[in-house]
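This is the structure, below, for whatever I ask next.
What you see is the complex with one protein chain gone and the rest in place.
Should a chain be cited, it is by its letter among A and B, assigned in written order, with residues numbered from 1 in that chain.
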Amino acid sequence: MKWGVVRFPGSLDDADAIHALREVLGQDAAMLWHKDEALGGAECIVLPGGFSYGDYLRCGAIARFSPIMQSVARFAAEGGLVIGICNGFQILCEAHLLPGALMRNRSLAFVCDVVTVRVENAATPFTRAARTGEILRLPIKHGEGCYVAPQEELRAMEERGQVLLRYVDEAGVASDAANPNGSMRSIAGVANQGFNVFGLMPHPEHAVEKALGGEDGRRIFASIIAGGARAASRVSG
Amino acid sequence: MRARVFVTPRKGILDPQGRAVEGALTSLGISGVANLRVGRYVTLEIDAPSHAAAEATVKRICEQLLANPNIEDFRFEVDAG
Partner (left out) sequence: MSAAPIALAGEPRVDLAEARAHGLSTEEFAAIERILGRTPTFTELGVFSVMWSEHCSYKSSRKHLRMLPMSGPNVVGGPGENAGAIDVGDGWVAVFKIESHNHPSYVEPYQGAATGVGGILRDIFTMGARPIASMNSLKFGSFDHPRTRFLVGGVVGGVGGYGNCVGVPTVAGEVMFDAGYNGNILVNAFALGLARREDLQSARARGAGNPVLYVGSATGRDGIHGASLLASAEFDAESESKRPTVQVGDPFTEKLLIEACLEAMKTGAIVAIQDMGAAGLTSSSSEMAGRGGLGIELDLDRVPLREADLTPYEILLSESQERMLIVAERGREAELQAVFAKWDLHAAVIGHVTGDGRWRALYRGRVVADLPVGAISDDAPVYDRPACVPAASDALAAAAESAAQADAPAPAAALRALLGSPNVASKRWVYRQYDSIVQSNTIAGPGSDAAVLRIKDSRRGLALKVDSNPRACAIDPYIGAVATVCEAARNVACAGARPAGISNCLNYGNPERPEIMWQFIRGVEGLRDAAIALGTPVISGNVSFYNETEGRAIAPTPVIAMVGTFADVRLHLKQYFKIAGDAVMIVRSAAPSYAASEYAALFGAPPRPLAPIDLGRERRLVDGLVECAERRLIRSAHDVSEGGLAVALAEACFNPAGIMGVEVDAGDSGHDGEVLFGEGASTVVISAPLENIEVIHQIFDPLEVRRIGRVTTAARLTIGAAINEDLAALKQIYEMALPGRLNRP
């Protein structure tokens, strides 16, 4: 499957995403430059983690105006798959491709740790390789990952199944103690209404190799790849 | 009384945030912007016997907490409110 990873000034996990996709998962992944408009025929766009534009003003606020983001928005509107990880999630929210916003962590401190998240809806292109209710161990590292949205919006999102990942404890129960950043309803990842744009604070690209601590991130990528294969077979068949 | 506090990067001190925002405006095609600096705006209500006493307290608040004297300047306004 063909992937495009966008490099903004200040992107940090761009090379990690490329490494995970190319070297570990054997995918065809290319780096895309923020000043370009072409998406290079990618079937899935990754907006990687990092501190685009230093996270100055608001996280993701400046990056959303990059030339490539105009192409990404069009691509998403046409149903193309877009996944935003950490800073990428923040950019997607700023660009209004996803609902809600990400604010400073409740602790006011950056947090780097491994968390457990529960898959809330496995019937999406980003989670279809997992089971609903499955617990994944994924790393987080962010200072502004507290997800907020208006209550009515949250209720509607829950009803539509747009909340894909929720922070839970080892037993799979959401709690204040298991919520690393104060996110409303312990939300760790959400999709848009079309389920083709997904943003999450945890880093699946940092959880694809056992030697580095875990492989649960593969679930997310495997979901996307499975969808890609299906789409490809539809095209060829 | 109500106080409005403006905290800004001190003159001569690098403001990386202001620089990045200014650069972004240029790439958005908005020209003619210079010396953009980003600070903080804080509002607070204060219970004090006089205007002068309120000013003195706000000044202390600014010096001790709201502004980092190493890198930031502040100014404030106090009104009856």
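Here is the rule we use: a residue touches a chain if its C-beta (ideal position, glycine included) is under 8 Å from a C-beta of that chain, and two chains touch if they have at least 3 such contacts.
Small disclaimer: the values here were computed from a predicted structure and weren't measured.
Taking every chain of the complex into account, the omitted one touches A, B. For the chain missing from the display, the contacting residue among A:Gly10, A:Gly60 or A:Gly199 is A:Gly10, taking the whole complex into account. In the complete assembly, the contact with the undisplayed chain comes from B:Asn70, out of B:Ser31, B:Ser50 or B:Asn70. Across B:Ile13, B:Ile30 or B:Ala56, the residue that sits in touch with the chain not pictured is B:Ile13.
Of the residues in chain A, those that touch the hidden partner chain are 9-10, 12-13, 15-16, 19-20, 23, 49-51, 53-56, 109-113, 139, 141, 143, 203, 205-206, 209, 211-213. Panel shows chain B; residues 12-16, 19-20, 23, 68-71 of it touch the chain omitted from the view.
Here, only the chains that are shown with their structure count from here on.
One inter-chain figure worth recording: chain A and chain B are separated by 35 Å, centre to centre, where each centre is the mean of the chain's CA atoms. Chain B contributes residues 16-17, 20-21, 24, 27-28, 38 to its touches with chain A in the complex. Interface residues of chain A facing chain B in the complex, by the touch rule stated above, are 53-54, 56-57, 62, 65.
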